[in-house]
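Next up is a structure, given as structure tokens.
Just one protein chain is left out here, and the rest sit where they should.
What follows is chain A.
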Amino acid sequence: MKFPKKIFKHPKPLIKGNEVSGDNEDNEVYSKFNLSESIGMNRKHLETIFEDCDDIIYREVKLYRDEEIIDLLLIYTNNLVDAKEINENVIKPIGFYSLANNDNHMKEEVILDTIEEIVSVHAISRVNNFEEIVATILLGNTVLLIEHYDVALILNTVGGDSRSIEESPVENIIRGPRDSFIENIHTNIGLIRQKIKSPSLKAKNLIIGSESQTIVSVIYMESIVNKQALENIINKLNEIQIDGIFDSGYIEQYLESSPYSPFPQMQITERPDKVCGNLLEGKIIILVDGSPMALILPISFFQLFQSPEDYYERVLYGNFTRLLRLLGFIIATSLPSVYVALISFHHEMLPMDLVIDLSRTRAQVPFPPVIEALLMELTIEFLREASARLPGTIGQTVGIVGAIVIGEAAIQAHLASPTMVIVVAITALGSYILPHYSTSYALRMIRFPIILMAATFGAFGIIIAWSWVIVHLCSLESFGYPYLSPLAPLDADVTKDALIRGSLRRFKERPKTSNQKNQTRW
């Protein structure tokens, strides 16, 4: 917001009226896109800009001061403002001032200052060009125009409807805080600020999206964050060219450096506590207005297995669940392929009794194991997708139908062997175990190629496929940080907070992602 400082002082009320002021030394500033001193002209200009926008409201108010009658005009967007606040804190005080009309005020006082004094809105600023006025009206602020002044007051009356803070529907935990982000970015930043009461917590707002003008907030701890990484990310954000941003997912796709990798390079979360924990590790958080999902970056692979509950529970329990998740990851990616490889190639690896049992149940199934596995896996994927998209009540029905189709009918019809059903079921459970939903996409996507490799080359195929996956993970980077750290490159963090979580007392040193200068937490 740049305009001549002069205005802040005492602009003289020039009663010249209906013309766009100009032809003096401030020519280049008072261009035709700036406010004129006539309220009627200004209104007309705004009405042409907001033509057919019936949700823009123009409310005329009159201020009586001594013998003067001053015309005021309030302009705001109907559903974005807090109507109560405008009634109580803007219109009412102006009316009262007119009624009281005592001599307490200084005669010389400029009317602009008077209004600023009597209006009880928590944030007021001044503006003098239409571009900013239009933008600010659309953000939910109220613009107050005053006759004879070419400066408008912006009253912060942002309100509008938003969801109340509820328990996170996606990331459930049993022990720990229950609140989760909502669609309103200001509430979300407030939730973070409530947990970290430090001036070092910065929230830098950017406006992205040529049409949607969405607020995107970059949140970080100034004392901890790596400045270079931060600068890099802000530059990348500024380079985004898009017309509208409706979810943080847009930002994610614009920022990531390997868009075709199956693994997510940043983490999404709805939980303020998770965000705050990451802020203290020097991570950068991106919030997008209208999206309850915060982005955490940079991340490492092992972070995808971490849930805030690991830290709230006692060390042993936290580690137990974490190892359980890792096992879930391995099972979810490779159990079907191991089964296919064992049945098709290496049945000699299994104990004799088991092989006899397996062959008895397999004998009636007409397909090779790989077809069987792919069929059942696809069915599970269909079920999952169907139950995620359908409304809750029908979703349950789908679950029951699916369970019967997979569990009973397929075996009865000899389309699948009972062992295969068990394998598929355990696999599905294993992929549900991960706390980070996008990771389960990665698991599901790499599972199928591994099954195919296992069907073609047996155990060797699994080895090769896993080598590819690990090589990919090794070359992947999340915003300049190695994806597999602290395992590769190896450092001391590996025993502290990667696969296992050490005691909280050992967390004194911050992870290597943070600024190297500020290495200890307390």
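As a working rule, a residue touches a chain if its C-beta (ideal position, glycine included) is under 8 Å from a C-beta of that chain, and two chains touch if they have at least 3 such contacts; residues count from 1.
Keep this in mind: contacts and distances are computed from a predicted model.
Chain not shown in the complex: UniProt lists it as "Spore germination protein (Amino acid permease)", one of "Spore germination protein (Amino acid permease)", "ABC transporter ATP-binding protein", "Stage 0 sporulation protein A homolog" or "acetolactate synthase". When the omitted chain is restored, the residue from A:I69, A:L324, A:V401 or A:V471 that touches it is A:V471. Set against the missing chain, the residues A:K62, A:H346 or A:R360 yield one that touches it, A:H346.
Residue positions on chain A in contact with the hidden chain: 226, 228-229, 345-346, 348-352, 457-460, 463-464, 467-468, 470-471, 473-475, 480-482, 484-485, 487-491, 512-513, in rising order.
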